[in-house]
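Structure record follows, encoded as structure tokens.
Note that this complex is displayed minus one protein chain, with the remaining chains in position.
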């Protein structure tokens, strides 16, 4: 690795943009090795409980620490054998007495080790993403409540239309985030599942108590027992990728709305600026929506990697290295980037600047055409009202010229049921949150 | 449309490969128009219930039939206005009295109409896919039970390894299908949701009872009330795409296993052949795995279109035609192709030919190396056993030469816990099915 | 096909948004059948030239017209045999004498027919896309020249920065379009290539003159001779998909810039509005950027389908229906949508409204910070100048307060070398165009 990581996402300069400390620690080489050792330890304990491994050996295996291994030797043996885990197993002979070493990794295969470890790593990822997503939800609910009645132009096709409130916009974001929390809750038991099966997945080398050994092995690690091996049944992996792609899609949607509404020509929202941050050297007046922008960047990369996982569902027979090795890269990538996005969304929203004055000013610069249409419709009927408005516009006139004095007086920005919908969403989500807090 | 559809998937010759009758009917132009009219009728009824539309008008609107409309005029007006629904609304004036016509589509917008209709269309799709997927599960459980103990070579990296049973393989397929049935059940209430909000989604033109009108509107159509508008909150759409992509991924996995195991050099499985079917004109002896192959084709296209839906989550503001119009194409495509895949999987599995003799013969042609390793490990320890086997292989010897007579006698193909895992899966899935049947 | 096409892209109401007449005609069922008959005719003529088919038979085959065939019977036979072309071949027996019928389609296979036809269809597509793209280039060059010096704010990260000119922006678009024209020119001979090989591609059933028959066959159709069969060498198909995805990507980029600059808060560009067009029923004042938006929609779908073609490169052995049948859907889709995008870009640009006044006003509302920085740098050095500007901004001061009177006088919007770069691009592209016109 002379010269540092070849992946910019792991570089000294930029790693912070493409990973969070907790998720990096899980997927980093030391974390992965320790995770593998923990899986080996759980296996030995499970086997010890069923008498196929002596207790002291299991205990010794359980005391293995990645820091005690010579990583360079592990790597060299891995390259020499061309085998994914044999390098590690060989080097364990350096630190274990022979009678213990022969009890390591009995009846298991590479995929048992790596799939099970991945499930434990996923737990950290899901915990972190879930926590940050709940925080995002909380911040959005606060915005929804605070700006329940803050008038803003709704925009469709990039064009300001009828009024909304900013709180209502925040509530639609929160509502979407809540559905992701639901998905994460529903999917979690499917995803956090162990794998133990040996060469082709039949547990043939685990002795007569094999099913019990597997159950114990999974329980030791806090994972669900799979019932049956899932070596090429990769729907779990594809699903977690799809859900995290959706999560980052939502965060990118929020980011993009901030990005657009931060245009100085609009000026309704502004990202917080970190002290010391410099937007542009050459154009120092600029205030770039760095985080908003990055949320979109992250979502693009997560989608692409989640697509790899989806494609990988079509594996052959009892193991297919073509798709499975692609997972080795794509799934951690999905996790690292999704956790980054969730953390960045929290930072974006914690100090998001809302310019209610600009919102109001932009809105007033528009004609509230939908309301005018409603007023005219009451008098002329729907289709005649439309025709009149269109004729008026074509003639360069203002809507208000078509209205009676009474009607004109009613021409106040009307956000319809925006506030009531905010109340609905806030009540429902807060109830869900309270139930979670109590759980 | 002179000259027929420009999409081969809708051609007279090949449409049967890319759609099922029921799903085609839903998305076909007549079906879509009728679906839209049903949505307009539900809206009028909901408004009538709250006094904003006269009952007789609602009744008349409820009697609209797509077959009574001049489709060519609708199309011409659509092109002339460049507006997605105005063509239809204008042509409705031909068949409705003016006082009724002005009560049509009040306070709603294109997206209310099309999103709500899509949810009703999705119901048919989910019903069909769910039904066929349950049938797939049933057929797989039958195979799992029948072939619980039918020995077969497990294959990893394309290479035969240790024994499995074919029933065990079928059980891993069934287990994956069951998880999809779980996902379809969990997602359904999220997906079958109405949309009503008017121009920017605030219900501003629905009067003081707007929330009740929306609730009634959704209930009329058997859809869930969304709580808040989801015009650019497209997670529902992205999720249904992802789940159907996963479903077709699993069916493609099954198809690919059949495709490979139908190679005459392997000959363990064979697709049923329809009477009259011709595989190859130029090579008439060939028996092509047409359905298996097509399952993979369909999964590729579903994945690609589901990717469009995922990308579409990042929409701007309160409506974004860029992503939304892409949904107009991609979501029906996902639905049509997924339903086709589910139906084709049923046809594939209903008469799948399982050649237990070939499975056994292929297996015996292999050395049961994993079991040999286990035997040796018991005597020599794990790492010594591996070394001995590798040395033996390198020297061109047979495993059995390393074994004692007693050990050699034990060298029978041992599928480990395959049968027990089949029993676990069958029990669990049959319980789930019974619960569903009772529901 | 009761009820109309199940694909909205082929519906009476919306087909115009997802295809052009010429490309639709090529891929429509009649067009495809006629194309296939033309390929069969070319084959018979080539065989006649080498004596393996009697001349009169070749002549009779050359007179076949799709309109004379009973399409419903072709379709019924296709479904009954499950074979892609046997239905057609059987129905040809209705219109050909037996001695001619037996001379049809000799020694060829489905893929010979369909791949070769696809190449002829691609020619129409490339002609149409190339023509429209040249027109786009021309319109962009006109804009570049006309607005060579029309000042506009450059925008990075969504934030107005230093000045550009609108002509310079148009020139960057034109420059990118020209690279696509280069790619289309370079790729064309690779793509417009015939296929003839029989069952596995070896020409085994074409007699001793097989290579000459193939050469003649390709020449008859104006296609290149492939040298060797390319049944699973699908790089040609993947490449044409990638290039058209790039083409639509550029057009979407132009569309998106228009979309954003048409926001009324910015108001620098506006799409032409077709007479009679209605943007929004409920918000009649709105002027939606329909075409700009649709360019992005089309690019999304083209990308997804081009991805299917890219994935399809990894086919197995001598034919792989899994990837090849996916091409049947994805390649025409890429073509139909790309041609639509090119035509729509022409329409967008032909009457694009450029509001030079708004451009200027937006620009003046900004501080020309880059120039201020340059001025200060000359006096203070680069890093001190930056520090001073940042301190000034932090203190809420204006740039100009930091400048001397002389410096302030220089603070005019300076688009740098924008005009000179326009001249470079215009000269280079016009030269290329003239060379093409002469060719």
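Quick notes on this structure:
As written, the chains take the letters A, B and C, and residue 1 is the first residue of each chain.
Basically, a contact is a pair of C-beta atoms (placed from the backbone, for glycine too) under 8 Å apart; a residue touches a chain by one contact, two chains touch by 3 or more.
Predicted model, so just to flag it, every value in this text is computed and none were measured.
Shown as candidates are C:16, C:123, C:183 or C:360; the residue that touches the absent chain is C:183. Among C:58, C:210 or C:278, only C:210 touches the chain left out of the display. For the chain missing from the display, the contacting residue among C:310, C:329 or C:359 is C:310, taking the whole complex into account. Summary of contacts with the chain left out: across C:117, C:168, C:217 or C:328, the touching residue is C:168.
The omitted chain makes contact with just one of the residues A:38, A:128, A:239 or A:311: A:311. Checked against the full complex, the candidates C:20, C:150 or C:232 give a single residue touching the omitted chain, namely C:232. In the full complex, chain B touches the omitted chain through residues 156-162, 259-260, 262-266, 278-290, 293, 311, 362, 366-367, 369-370, 373, 386, 389-390, 393, 399. Residues of chain A in touch with the missing chain: 1-19, 23-25, 27-32, 71-72, 74-75, 78-89, 107, 109-110, 198-200, 205, 256, 259, 274, 276-283, 288, 290, 293-294, 296-297, 300-301, 304-305, 307-308, 311-312, 321-323, 325-326, 328-330, 332-333, 336. Residues 89, 93, 98-99, 101-107, 154-158, 161-164, 168-169, 171-173, 175-176, 179-180, 182-183, 186, 190, 198-206, 210-211, 227-233, 235-236, 238-239, 242-243, 245-246, 249-250, 252-253, 256-257, 260, 296, 299, 303, 306-307, 310-311, 313-321, 370-371, 373-374, 377, 381-384, 414-418, 420-422, 424-425, 428 of chain C touch the missing chain (whole complex, contact as defined above).
Here is the rule we go by: only the chains that are shown with their structure count from here on.
When chain centres are set by their Cα atoms, the one at the greatest distance from chain A is C. Mean C-alpha position of chain A lies 24 Å from that of chain B.
Per-chain Cα centroids separate chain A from chain C by 34 Å.
The distance from the centre of chain B to the centre of chain C, with each centre set as the mean of the Cα atoms, comes to 31 Å.
Chain A has residues 156-158, 161-162, 260, 311, 370, 373 in contact with two or more other chains.
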